[in-house]
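Our next item is chain A:
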Amino acid sequence: MIFNNTALPILILLVPAVASITFKWGNIKLATAISGIIEIFLSILLYIDKPAPGVFFIDNISVLFIFMVTSVYFLSSLYSIKYFSHHDIYISNDLYFLLFNLFTISMLFTLEINNFGLMWVGIESTTISSALLIITERNETSLEAAWRYIIIVSAGVTFAFISIILIYYVTGTLTMSTLINSSFKSKFLVLAVAISLMGFGTKSGVFPVHTWLPDAHSEAPSPVSAMFSGVLLPVALYVIYRIYEIYPLKTVYVWIATLSIVMAAIFLIYQDKYKRMFAYSTMENMNIALIGFALGGPGIVGALILLLSHSFSKAGAFYSSGNILRLTKSKKIDDVNGLYKNSPITAIALLFSSFGASGTPPFGSFFGEIIIFFSLYQQHFLVPFILVIISVISVFISINFNVTKMTFEDGKNNSKIDRTMEIIALISSIVPLAIGGYILILMGGLV
Partner candidate 1 sequence: MEETLLLETISQVLFTLLMAPLFSGIMVKLKANVESRKGPSIFQPYFDLIKLFKKEILIPSTSGIFFKIGPYLSFSIYLFISFLIPVLIPTPVIFTASADFLGGALLFSTASFIKALAAFDSGSNYAKLGASRIMSFNFLAEGTLITVFFAVSILTGTNNPYTTIELLTSNPLSDLSLLHLFSLIAFFMLFLFETGKIPLESKGVQELGMIDSSLNFEYSGKLLALNEWGSYMKQYLLGSVLLNVFLFPWGLFSGVPFFLIDIPIMFLKWMILIIIITVIETSLAKLRLFRIIDYLTVAFTFSVLFLILTEVISV
Partner candidate 2 sequence: MNMIQSIIFLIASMVAISGFYIQGIEFIIANIRGQSIQSILIASLSFIMGFLERSLDLIILGIMVVILRVILINYFLERTIPKKRKFSVEKYLSVPYLLIVDLIFIVLSVILIYKFVFSSMILRESIAPSNILVFPLITFFQGMFLIASRKSTHTQIIGYVEEENAMILFGIFLLPIPLIIEASIFLDVLALVVISSIIVLEKNEHNPVEDLIG
């Protein structure tokens, strides 16, 4: 092909870096948007032309994640340009985009590199670059939320470092490609895998250590929340999955993920702010994907479908939330009424996104969840199966009840929002529908 084998991953990392250099010349917004388009194109190219494992390790799963990251990056950068255009924010626009690019580079770095230690470094650097993004709109609560994010996630990821040390101690190497294909047996590896679940799970929404999730998502501006839910948590999930492959601890992972799903469902029922509601729904989806990864085989396929469609729907949900926030200036569900009459595009985007996030039929996440549930049943995890189905149903009911309340009740809102923002939200929420439709066609073709 045109590109040398390892040049492509390096290029993927470099493009946002180049875009950030224009920080000084004030063109960074445009440069970021352009780099978004280029990145999507490059990731599709990467699927076709994967380099051999060396410094970088790319396989089909990595390519899918890279594609997810680049797409949401592009959509978020477009949305951010419009979102902040008429508002004063605490950090300057240019700094915001610079940090945004750095955030994306660190996520892509984590996905591509072939060394567990450097993956840990990548996850830490995502924390660093995204911390300041949360306090973009400076007020007391966002400072508190950003601080909780920093401390809880850093402490958890430091805990995960123990697992990396243990892996190195037992196997003598940190290279991912050799470790995945080998079979070491040692009780320290068991410990390492369990610790990494709790450690990296802090960043990914696993039960006892998820507490920063709703705070950070509700206080950050919408494009940043979309990046968090849509791609940052899946990247952490990717790291957990890679470590899991060294020594699969199936029962532990399935049960802890089930516990997290149940807790997410319980917390979600009490929510009265729409952004926190979507944050808990992210937590639930991430843990369903974790179950899928843990089960293996068709479960992995289901998890990938779920993650892909979830990232688009959740991004769409947060974009719509941003639109609603600009419209009504309130974060509570009760204050938002009658979207259908005032801004129909936002209403449709919101409805589609929430259907996508909660796993309604023709959307892609439904198919992903069905495959995962089926593997759960097949591998005789009956109690988790029942618990997860009950939780998913209750989440479905809660989210859609709240969303329809927001959309269809009567109320008056007179302000208008920018067309572009609405259209971005709409596009982002329709993609899962497209994915679902594609799968239906595939299944129809098979049957």
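The candidates came about this way: all candidates are chains of the complex that A comes from, given by their letters.
Odds and ends about this structure:
Heads up, the rule we're going with is that a residue touches a chain if its C-beta (ideal position, glycine included) is under 8 Å from a C-beta of that chain, and two chains touch if they have at least 3 such contacts; residues count from 1.
Since we're looking at a predicted model, the values are computed, not measured.
Note on this complex: chain A touches candidate 2; the remaining options among 1 or 2 do not touch it here. Chain A contributes residues 115, 117-118, 120-121, 124-125, 127-128, 131-132, 135, 138, 140-141, 143-148, 150-151, 154-155, 158-159, 161-162, 165, 168-169, 174, 188, 191, 214-215, 218-219, 267, 270-271, 276 to its touches with candidate 2 in the complex.
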